[in-house]
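My questions all concern the structure below.
A protein chain is absent from this complex, but the other protein chains hold their places.
Entry: chain A
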Amino acid sequence: MEEKKGEVVLFGTWASTFCTRVELALKLKGIPYEYVEEDLTKKSELFLSLNPVHKKVPVLVHNGKSIAESLIILEYIEECWNTTPKLLPEDPYQRAKVRFWTNYYDQKIMARLLPIIVSRGEEREKAIKEFNELLKAFEEGINKDFPEEFPFFERKTLGYLDIVVGTTLCNYEAFHEVVAVVFSPEKNPVIMGWVKALKNHPLMKEMLPPHDKLVDKMREKYLGQYP
């Protein structure tokens, strides 16, 4: 049931997983919105006025007011539109755990991708190893903190962590093709299971960028190779 609460515009880029997070949340909640693809090589005046501090996507504009940063936007959506499904747990302690692990994922795990991309040979091996260790710690932590809910296979709906993790890790095949294999059932079996389940979710399937298109984009961005 959609709740019309004023005009919603999302400024994003199709290849940005942070933007996909926001689109997923809007779609999940049945919130109608207009999407504007922003060319990051030629940022529009309008866009710059909406996020003058960081000049990054995604930016959500609701009734003319802008909100930036994917996680902040997700929480804003959750608070503004009281529709189900709820993205975050109601209980403050459960919420705190979700926020903690989301921060861990974004600030530690995601931060390890760039060192992998820019390094080669032994250095890259080392970077991949670090990435896997962090992923392992993440896996164990989530398992411990959400014993009834993890893995999120059984739930039919996506939550905050599913959105945050799914939008990047579900693209692993493209990353493997362009950069390196960083992620396997042997090294991180539980997360792999979670990601596979997420990839099968109809909304995730709809929102994730097509594999080939993403591969081309990654080659361009990471290797300077143009199709």
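In this text, a residue touches a chain if its C-beta (ideal position, glycine included) is under 8 Å from a C-beta of that chain, and two chains touch if they have at least 3 such contacts; residues count from 1.
Keep in mind that, in the parts below, contacts and distances are computed from a predicted model.
Visitor: Can you pick, from "NADH dehydrogenase [ubiquinone] iron-sulfur protein 3, mitochondrial", "glutathione transferase", "SRA stem-loop interacting RNA binding protein" or "Phosphatidylcholine:ceramide cholinephosphotransferase 1", the UniProt protein name of the chain not displayed?
Guide: The chain we cannot see is recorded in UniProt as "glutathione transferase".
Visitor: From the listed residues A:23, A:38 or A:75, report the one that touches the chain absent from this view.
Guide: Checking each option in A:23, A:38 or A:75, the one touching the absent chain turns out to be A:75.
Visitor: Based on the whole complex, identify which of A:95, A:124, A:176 or A:219 touches the chain you can't see.
Guide: A:95
Visitor: Taking the entire complex into account, which one of A:35, A:104 or A:172 touches the absent chain?
Guide: The single option touching the absent chain is A:104.
Visitor: Residues of chain A in contact with the chain that isn't shown?
Guide: Answer for chain A: residues 53, 62, 65, 67-69, 72-73, 75-76, 79-80, 92-93, 95-96, 99-100, 103-104, 137, 141 touch the chain left out.
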